[in-house]
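Excluded from the complex is one protein chain; the other protein chains are retained at their positions.
Coming up: subunit A.
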């Protein structure tokens, strides 16, 4: 793990779009106030660059793996740490929670405790943690079917997520949503969306609301940001492009986070996309585009900080492409036969959890024992979540007809002239439906 952010930001205006290395030592036109970053000498820069910088561009052919876009950089000094000890421990705990929770899900799925399609997040933890741990409670997160860990990072208790997966009443959606549909209004988790691309406009709508509240409803302090997470395969869907356009057009406070794990299900990103550098689509629509090593939580956090800050300041959206990898099949039903074992091994060696651990220990931010204690604590949290879910009641019959409408008069008027929902038999679920 390096000390500096290895990112590319591109600011499309006013000059020709071009790409910047964030840590070259040339003077920039930095349009934003400098922000301190835990001692880092480098900041992300949304900068307009002169032509000479084009030499820095890594031009690649379509067959080059995305992982080669960003070259590792040498740390500049061993004293400039990217995080404080406390921050590091928070990140570590969140990543361990994501990992342990998902491992437990696999076990529970095989034991028949959860069903349907279960998509696990192993390998991608640095993205969820790197972004969501920088958010305020009022900020919103919109996810996909691979949503357990986004919910956890945003603060939804593990027991509520586990119980949802078990289909129990104590789940965060009372067992009605399931694995692909985590919602928590309290935590501003606006949903797991199971259809490709669907979450992106919804997230853009949440960002629209923040702006509307501030500018139309005059809620001056409404600086809420929305972060939308989605995959590489999803970036070929029209809704992505439609929303990049509107978000930039209306300068909405949103960050589009692409979790590029190089694969859709069995479809390699390189076979699906004419230009596999997704970050480039930002500048094409008038917003910064960034590529970051998504296996490195500190780099992700570095980029996230700038992008979220930009959104919060009302300066508009950012597109961030996080290069990451899923350590398991697409879902627990996927035989995962098409990915090259060498590729898997390459990314396994870049395990984001191990990398953070190494960074913390090497930089004396924490001892091995301290981290072990966190792991132990999280194991207990996850065990407890399973026990809680197991012991929780199944939904009652009446729940079948609840929540179809906010106002159940939507079920209409019965033969006696009264609203059907007022008939006790109807709400008990014993009426013929």
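Here, a contact is a pair of C-beta atoms (placed from the backbone, for glycine too) under 8 Å apart; a residue touches a chain by one contact, two chains touch by 3 or more; residues count from 1.
The criterion applied here is as follows: contacts and distances are computed from a predicted model.
K.L.:
Per UniProt, what's the omitted chain called: "Cytochrome c oxidase subunit", "Rab5 GDP/GTP exchange factor", "DNA-directed RNA polymerase II subunit RPB3" or "Pyruvate dehydrogenase E1 component subunit beta"?
P.N.:
Checked against "Cytochrome c oxidase subunit", "Rab5 GDP/GTP exchange factor", "DNA-directed RNA polymerase II subunit RPB3" or "Pyruvate dehydrogenase E1 component subunit beta": the hidden chain maps to "Pyruvate dehydrogenase E1 component subunit beta".
K.L.:
Touch as defined at the start, partner being the missing chain; which of A:91, A:105, A:132 or A:196 qualifies?
P.N.:
From the options A:91, A:105, A:132 or A:196, the contact with the absent chain belongs to A:196.
K.L.:
Which residue from A:137, A:358, A:376 or A:394 sits in contact with the chain not drawn here?
P.N.:
A:394
K.L.:
Using the touch definition up top, pick the residue from A:124, A:234 or A:324 that touches the left-out chain.
P.N.:
Hidden-chain contact among the options goes to A:234.
K.L.:
Based on the whole complex, identify which of A:123, A:175, A:205 or A:282 touches the chain you can't see.
P.N.:
Considering all chains, including the one not shown, the answer is A:175.
K.L.:
List every residue of subunit A that touches the chain not included in the displayed model.
P.N.:
Output for subunit A: 114-117, 164, 167-168, 173, 175-181, 193-197, 233-234, 236-238, 264-267, 271-273, 338, 394-395, 397, 399-401, 404, 411, 429, 433.
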